[in-house]
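Complex shown without one protein chain; remaining protein chains in place.
Moving on, here comes chain A:
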Amino acid sequence: MNRRFAPTAVTTVACLLSSSALSRLFDGTRWWLVPVVIAVLVAVVTATVSRLLRLPTVAGLVISLAGLAVTVTLLCARGTALLGLIPTPLTVSTLRDLIADGSSDISRLATPVPHRPGLVVLIVLGVYLTTMLVELIVVTLERPTLGGLPLLALYAVSAAILPGGVGALAFGLGAVSFVALLLLDGRLAVGRWGRPVATSTEAGAYGSAGEPPRPRVAVTALGVSLAALVVAVTLPLALPSLDGAGLVSRRSGYGAGDGPSSASVVQPIVSVSQQLHADATIPLLRVRTETPRYLRLTALENFDGQLFTLRALNATRDDRVSGGLPKPQLGGTTSTASAEVTISDRFNELYLPVPGIPTKIKGLVGDWRLVDPTGTIFSTRTSTAGVRYQVEAVSPDPTRAQLLSSNGRVPADLAVDTLLPANLDGRLRTLLTTLTQGATTTYEKVYAIQEYLRGPTFTYDLQGAPTTQDGALAAFLFDTHRGYCEQFASAMTVLVRMLGIPARVAIGFVPGEQQPDGTYLVTNRQAHAWPEVWFPSVGWLGFEPTRRADGATTAPSYAPAGVEDPDAALAPGPQTEVAPEPDPSTGSGQDPSAAPSATATDGASDTAADAPHGATGGGFPWWAIVLLVAAGPVLLALAVPGLIRLRRRRTRLRPGRHAAGGAGAASGAGAHGSVDQVHDAWSELLDVAADLGVTIRPSDSPRTGVARLSSYLDAEPTPGGGPVRANDSPAISGFPAPDEPGPDDDLTPDAAPSLRYAQAREALGRLAAAEERARYAPPELASPPPPAEITRDVLIASDTLWSIAPPRGRRIMARLAPASVLYRAPRPAASPTPDAAIPTEEPPAPIDPHHPDESDTGRPEPAISSRR
């Protein structure tokens, strides 16, 4: 039993292990892994069951697809199905909608992708079909090595999308599964030859138990492959890599990347902290501008309770800045700024410093792309080092009145900016209530938070700042009250988010110090982080809770620092006015799921929570497209050889293809055949032989070839036919002997096998005789048999040959990938068929008057050899 099910087991394990390649595409585990496991198991089980029941291939296929339907229904549209299992029309439409959703998710979402119901459908479909294919190849067709190809497709998808590849673990698992397939292949290959033979020392080990010993060779092979695998995984770690992700990173100054984001290997906030804490002062930028502003790099939106991190940046080629920048959608008054930025070689980042939301950019070389929601210009290929460009940017600059009257719902796609972890310190809520006491509008509340943080309670202290450990935020707010921009910005963002208002942490630089030549010099000391709050009809607005010791961080004009900094309005900081209004969702409080998801429906609560930013579609879309869309052409391509073969056969056997067939074809007897048809029949026979793996060499004459086919038939136990070689005796044993049933005997479908073989042998003999006459006899003696007879002989012969082609897998293989099409050069067509469509009454070739057979209106003489 074990041996019998080994291929099935290997298939299952290989598919499951290979699915790990998908892990880095998705955020979270359980929501996609469980469906994948279920899909693999159902696919394997259905296929195995139909095999055990010895169902025909088509029935097996139907069962497998039914399993797919049930699986998808169960996993994705249970509510719509009968008994939760049986799909209904409603299920179909639901699934169709889900698939459409999934497809659009694919085009919009960045990796890692959060839980989306539509994606689950696509994942289940893809994995199930892949598993079916692998199962078919490995178990049915007995070609385990080829089974690696569909699995490779899974890898190719992930590897093509993820910049860091599938990762060492997934690679290792996939490699292990392929090694398992290879071992299986080796075992099957040995099995095809017979039983493995044990040496004398091993023989004792298993004796007659029938269980072969684990061959030493296999153990060695396993060892070698595992060693190769270890080397393959570990060696690259020690080598410098192009993206700096190796253990030896060329980006030593900014820390090793471990971020989950696809575009950045550096955690920006860590980078800010490092730059601020660096011992040396390093000039990073020179900015020539009339309007010094904060230089923004990017904004951090994901919050894990301690640290703000970057959401994945994704941009398509369409988002290249060289193609022009979109007009930012800002309400209220705005202010523009232009600057000429020269970046030093020491500033080796992925993001471009921009004074606001970029609207125009010039002089930039390389593949820079704009990510719309965060206004980030980034490149994964080029670094900022040494770049020089002119940029124009716009920032919202509302009045206080505008902000006070700002009112509206938070759009669903900003829900990510209100997310908070569930385990926040309870004191935060109390603090927030205290702070916002008396404030009625959103703006007032936000302003109150800023004022509190800028207040005398807190001290800007670079040295004593808490690090990013657990509870650091609470410690900063309630105990130490000491920190730098990172703590201030994070604290404010968290507090604002607790109000249900979208907020995020922007990072970048404060304007820097003006130099004698008028430019502003920005060093690592100017690295900064500040909160951005979203106001309806205004957009993202920067605030400044940090009160830097050097006074570089003044509060914006729309949120002037109250008592402490009356001159704030002059400040070059983020410039906007303030005009708060109560937001309908403000009261929602700290529960993130109760966030402003007015639009969120029950079934799509995730949609609101993770609502993506539009137009970020980048690498991700390929995987499902590859899996699903490419499946069609691939299947078609796979079917092509079989179809070509079928077409050839049809063409050759088509009645009336040769003029001689003509009118006589219908009645059969009495018609004169055509030489071309004999050649066609012979070619068909050769192709059948090739498909079945019977080698007929070019050096074989017709009767030798037929002798080979006959001995192929003889492999079956039938009376009276030993393997023959044409040269053994003047007559071919496959030829009809006079006392055997004549060719005109009807072929009964359920004739005893031995009779069928005898008839097939006669048919083969007649075909060979006809072919050698057609080829070698003088035209007068060629006398091809009537077309109907030829066709019948070909059918008898090829049907019988096919019927004994032993394993079913081999037979399917021969049908799908006929060797005659794949390996044998197509023989030149015997001759054009000029009058194929026009049946003629007359024999095509003028018959020589001396032709001895002319008077013979019946069947032409059989091959002379058969008369002996």
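Quick notes
Please note the rule applied: a contact is a pair of C-beta atoms (placed from the backbone, for glycine too) under 8 Å apart; a residue touches a chain by one contact, two chains touch by 3 or more; residues count from 1.
We take it that contacts and distances are computed from a predicted model.
Per its UniProt record, the hidden chain corresponds to "MoxR family ATPase" from the list "Branched-chain amino acid transport system permease protein", "Phosphate transporter", "MoxR family ATPase" or "Molybdopterin synthase sulfur carrier subunit". Checked against the full complex, the candidates A:R320, A:R400, A:H528 or A:R703 give a single residue touching the omitted chain, namely A:R703.
Of A:E349, A:E772 or A:D793, it is A:E772 that touches the chain left out of the display.
Only one of the listed residues, A:L300, A:V675 or A:A760, touches the absent chain: A:V675.
Contact between chain A and the absent chain runs through residues 675-676, 679, 697-704, 726-727, 730, 772-781, 825, 828, 830-831, 845, 850, 852, 861, 864-865, 867-868.
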